[in-house]
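What you see is the complex with one protein chain gone and the rest in place.
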Amino acid sequence: MPGDGFALDWVTVAVTIVVGFAAMGAAFLANAVLAPRRPSVDKATPYESGIRPGPLGWSQFNARYYLFAILFLIFDVEAVFLFPWALVFLQTASYVFYAMLLFIGILFFGVLYAWRKGVLEWR
Amino acid sequence: MFSEWAAWAIIALPLAAFAINAFIVRPLGAPAARLAGYVTVTALAVTLVLSVLALMAVQDAHGTAGYEPHLWFAVGPFDMTIGIFLDPLTAIMLIVVSSISLLVQVYSLGYMRREPAHGGHAAEERAVHAGAAHAHDAHGHGGDAPVGDGVSREHPYADYPRYFAYMGLFTASMLGLVLSSNLIQLFIFWELVGLSSYLLIGFYHWRPSAAAAAKKAFIVTRIGDFGFLLALLYIFSHRAELMAAGLNPFDIRDLHQAAPLLGPGVVTWIALGLFAGAVGKSAQFPLHTWLPDAMEGPTPVSSLIHAATMVAAGVFLMARMFPLFEESATALNLIALTGGFTALFATSMGLVVHDIKRVLAFSTVSQLGYMMLAVGVGAPVIAMFHLFNHAFFKCLLFLGSGSVHHSVHTFDMRKMGGLKRWMPVTYVTVLIGAISLAGIFPLAGFWSKDEILVAAWEGDTVGRLVFLFGIGAAFMTAFYSFRMIYLTFHGEFRGGIDAVPMAERIPDEAHHAVHRHESPRVMTTPMVVLAGAAVLSGIVANAPFDLGIVPAHWFAHFLEEEAPHFNWPIAIVSTLVALGGIGLATLMYRTNAISAEGMALTLKPFHVLLSRRYYMDELYEGLIVRRVLYRGVFQAADWIDRHIVDGTVDLAGWLGRNTGRAMAQVQTGQVQLYGVGIALGVVVILLVLLTQGGG
Partner (left out) sequence: MNFSLIWPEVLIAALGFIILTVDLVLPRSQERRRNVVTGSIAAAGMLAILVFSIFYLRGRVGVLGADLYLADRFALAFKFMFLGAGIAVVLMSIEYVGSRIRHPGEYYALLVFSVLGAVLLAGAGDLLVAYISLELLSFSLYILVAMSRGDRRSAEASTKYILLGALSSALMLYGISMLYGPSGTTSFRGLAGFLFYNFSPTVAVGFALFVAGLGFKLSVVPFHLWAPDVYEGAPTPVTAHISVLSKAAAFALALRFFIEAGSPTHERWALALAVLAALTMAVGTLTALPQRNIKRLMAYSSIAQVGFVLMGIVANTPLATDAVLLHLAGYAFTNLAAFMAIIALEHRTGNEEIAGFAGLAARAPFAAMVLSAALFSLAGLPFFAGFVTKFYLFTATADAGYIWLVVVAVLGSLISLYYYIMVMKQMYMGTAADGKPLAVSRLTFATLLLLFAGIVAIGIYPAPFAEALESATAVFAPFAGR
């Protein structure tokens, strides 16, 4: 019966919502009730791999970090795609091989472009 | 076979003349202005050739040259089409429009040229004038001419670009109208004709009277067009029936077969709506008042309006849609009565006016009445025959009046007289036109008028009644035609514009002076051509017997109608009546055996009634417009407007502005808020989705 299924589905959704809110609320509540509150400067500082962070959390820092981070990320992602491809490309249609070449080619072009535009130089 | 491209070219050529004159010649200014005339004349000459070819093609094809209409746009199953509908009726109209228009343009080359020293409108003539012994001192003090239209008023061709551009548009609209295959298409051209006639009647827009006349023509015809529009909407509301039968609701050919599908009731309303449009355009009672005032335009414009374009459109529409009208006896009777009454009514007003162009104007109204009458008694072919003949002699008469004005600078017949001595060509041609108008054997007017009377006589009761109207109108027409001839060309010269005191002249006339002379050849040649047509068009086009080159009743057969037979008694009666009218005019204005003044005194009430045109203008202006509309309706409307409509509009405006502003307040520029908007949107969609047909 579609009607029953619909109603049942509804109940599921409702329960999910209620439980979701309840669980989140409970966590916050438990935190507020149970946690001992002894604030200190060290606790308020953000965690940054064990290094004491700069003068202030909101202070400006060099935007070039972003460029490097993004370039790093691009090749990271490339690797993520390369691994599964490397496992199966022999069994799949030939265009899958060329597709990956194209993908790497485009990324390579990106590096070249960034290089030529002087992004890789720290100025 | 006549290519469809050629048919479109018939419309496109004058339109191109308009575009060239308006967008190329006019901006070039004085040096190029003179070209404007040649542009339009050339375009129309080619148009005339094409029209003749079209006529021959239709003749060869023995009927309609069938062009498939083109899809303009389609909305669902309804197709809006445009196309060319070239049948014998259209072919005849093409000939009439393009030939008359061409002759008028040639005439205008002379008429619209101005004298360098003058501010006035009508040009003085070139060669004859230069050599004339007549003293020129009278016009030596030009320069303070009334304000013109931007082009230097000193320049002899200053009026050319604007004039010939408008003329191109006017002719193109009329040609487009007759070629239309679709009623909507026809209506668009119909309105374009109205628009360009407005521009031309108001050509001397710096004269208050011209501006007023243009406005009047536009508004009065618009009243009729409203009926036309209602008919269109009414047809559209019945589109389902027509489309079910595979007909296109607005295609004229399809509408011809539509009557049985729609039933007589619906057809009657459609017919009456279309007829209302024709009443406005063809100046039938009670919407005739604009036509006499339309004299304010340049005379060649009047000539074109009266002969071939504007007013012919109404009669053409009646003939075009006749297969539909046939189904409604009510509508036909109303058309016949309106036409017959208008014929009688308008001629009576023509008896007493002094302005030569107004005499002609009333004669046009009454002749159009004849045509309507013919449509109403079921003889659209005869109506078209009369339109055909009338076009030539009426155009001729107007050009003649312009020629007279060229010489004496007034249209007032009381200031004319004896002009035949100085203007022999004008005299002879106008005389031919007048005889034709009066309907004397064997000139053009006789043949078609006689056939109309026969058709009416053979009709039912209504036919007999309008026959009497027609006979009455014939008498008076003959009378005033010759009154006009005698007053203008015979007797002693009464001074022309010189006899008008400066104080009574309008500014444009201030510097004019009479110098009696024949008009230049560029003006007289078209008149001579037209005079030939006025003599021959009736006998040649629809002769009762075989002429050798032209078979008997060519016109009627061409329009696929059985030939009307010649009715001796009626021919004799109508001729006698016309001769009687001429005789009376001769006694009163030529031999002075009967005193015109005495007659006017004896019949004073009638004379006053006629010269005030039955007080129709007063009725419209004074009573309806001033009293009913201004005092009553407008004041009420004003009150409603100020207190209710304004309030509502203000409220709406206020609401609009403030809700708009309130909504714009949401636009804080805060991204967070925008995000909230998106979240809200999701919730709204979800809610509506889930309430719809869930389960």
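To keep things simple, chains are lettered A and B as they appear, and every chain counts its residues starting from 1.
Just so it is clear, a contact is a pair of C-beta atoms (placed from the backbone, for glycine too) under 8 Å apart; a residue touches a chain by one contact, two chains touch by 3 or more.
Just so it is clear, the model here is predicted, and its values are computed rather than measured.
Although it is not drawn here, the omitted chain touches the following shown chains in the complete assembly: A, B.
The hidden chain makes contact, of the residues B:219, B:245, B:651 or B:682, with B:682. Residue in contact with the omitted chain (choice from B:56, B:74, B:240 or B:651): B:74.
The omitted chain makes contact with just one of the residues B:260, B:424, B:442 or B:660: B:660.
Listed for chain B, the residues touching the missing chain in the whole complex are 70-76, 656-657, 659-661, 663-664, 666-667, 669, 671, 673-675, 677-678, 680-682, 684-686, 688-690, 692-693.
With the whole complex as reference, residues 2, 5-6, 9-10, 13, 93, 95, 109, 112-113, 116-117 of chain A touch the missing chain.
We take it that only the chains that are shown with their structure count from here on.
For the pair chain A and chain B, the distance between C-alpha centroids works out to 80 Å.
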